[in-house]
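Handing you a structure now.
Of the protein chains in this complex, all but one are displayed in their positions.
Chain nomenclature is as follows: A, B, C, D and E, assigned in order of appearance, with residue numbering initiated at 1 for each chain independently.
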């Protein structure tokens, strides 16, 4: 990473298809984290923010809302693993 | 669980398919709780946060929003139990 | 109900199918309330929270967002009563 | 209306089908208002809340989010008036 | 406009169909603004609120959430311009 730019690794999201619902849930978590990282690419800032964040119930709930939307996308992509 | 890592049990989300809408609702609740747990895997912190959370109307509403999205996913997976 | 556990009545969500859009809207309201109840099963606490909640415009709006998502689910289940 | 109960008029949501997108938008507005009314059925309280609400930018935005979800439902019901 | 009523112009939303994704995005912006206007039809109040609003990062993000939902509707209506 140089300056303010953020170079996306080619490998983090090769596909939305996963073998199981749980792997899909994990992928949705990864997507949610990436979403935050694109807005604040400085990992040291993210680490600093984490305690305040992870110890606040409303922050946790808000994060779980973005995750729910991302999981919805992954589940549809996998035809709900039916 | 060791340190900050969080090992996902293989068993918590074997399928999005449920026998009834109510079981689907229960599954959506489980998904919402897991979503929070992935951000804050320390159960003792979650327990500490719970009173402040569960006694605040806006927190309860926010939680119910994530749940609504998760239930939407589960309902679609089950073709709405039609 | 014993201690912190919350036993779901078998009867509250037998189906997502309703005869009319209005009944579907009523069902979505029930779902939203259940969503809150699962996080705070103590009805006396919910009753205590209600005045602060129902007299705050932003709380009302937030509740209406979860309801909108739940109605979306019910409407899709009923093929929009077309 | 008696005490805390709220009797739904049979007539407010006979169908999700509308002749035009604009009528669909109007219906979504009605749905959003009904959503708020179910949580706070006392119209005099709603009237009291209105000034604080309608003069706060964030409240207006939050309301517009619920509306966006309701319009999404109505638009899908009408097959997007294609 | 007379008093508190708000007369919808017949012309603002004739169709959800647009020639290009960008026109669809513009339409979603229009829909988001209309959504706010229905709650607060007094344009002079909206103008007053604008500085506080447009200079607050969280307000901007909230607005972008309603917009994202509206664009989702428009994109689906246009079969994603595929």
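Basically, contacts are C-beta pairs under 8 Å (C-beta built on N, C-alpha and C of every residue); 3 or more make two chains touch, one makes a residue touch a chain.
The structure presented is a predicted model; accordingly, all values stated were derived computationally and were not measured.
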* Give the labels of the shown chains that the missing chain contacts, considering the complete complex. => A, E
* **chain E, residues in touch with the chain not shown (by the definition above)** => 20-22, 25-26, 29, 53-65, 67-69, 71-72, 75-76, 80-82
* To do: Kindly note down the residues of chain A that lie in touch with the hidden chain.
  => 8, 10, 12-17, 31-32, 34-36, 38-40, 45, 49-50, 52-53, 56, 58-59, 62-63, 65-66, 69-70, 72-73, 76-77
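In this section, only the chains that are shown with their structure count from here on.
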* Shared touching chains for chain A and chain B? -> none
* Which is the least count of steps on a path of touching chains running from chain A to chain E? -> 4
* To do: Please state whether the interface between chain D and chain E is built from the same residues or different ones, using more than half shared residue numbers as the mark of same.
  => different
* To do: Superimpose the Cα atoms of chain C on the matching ones in chain D and note the rotation angle, 0 to 180, in steps of 5 degrees.
  => 60
* Most distant chain from chain E by Cα centroid -> B
* Structure fact -> Between chain B and chain D, the Cα-mean centres are separated in Å by 28
* Asked: How many angstrom between the C-alpha centroids of chain D and chain A?
  -> 32
* Structure fact -> Flagged in chain D as touching 2+ other chains are 53, 56, 58-59, 62-63, 65, 69, 72, 76
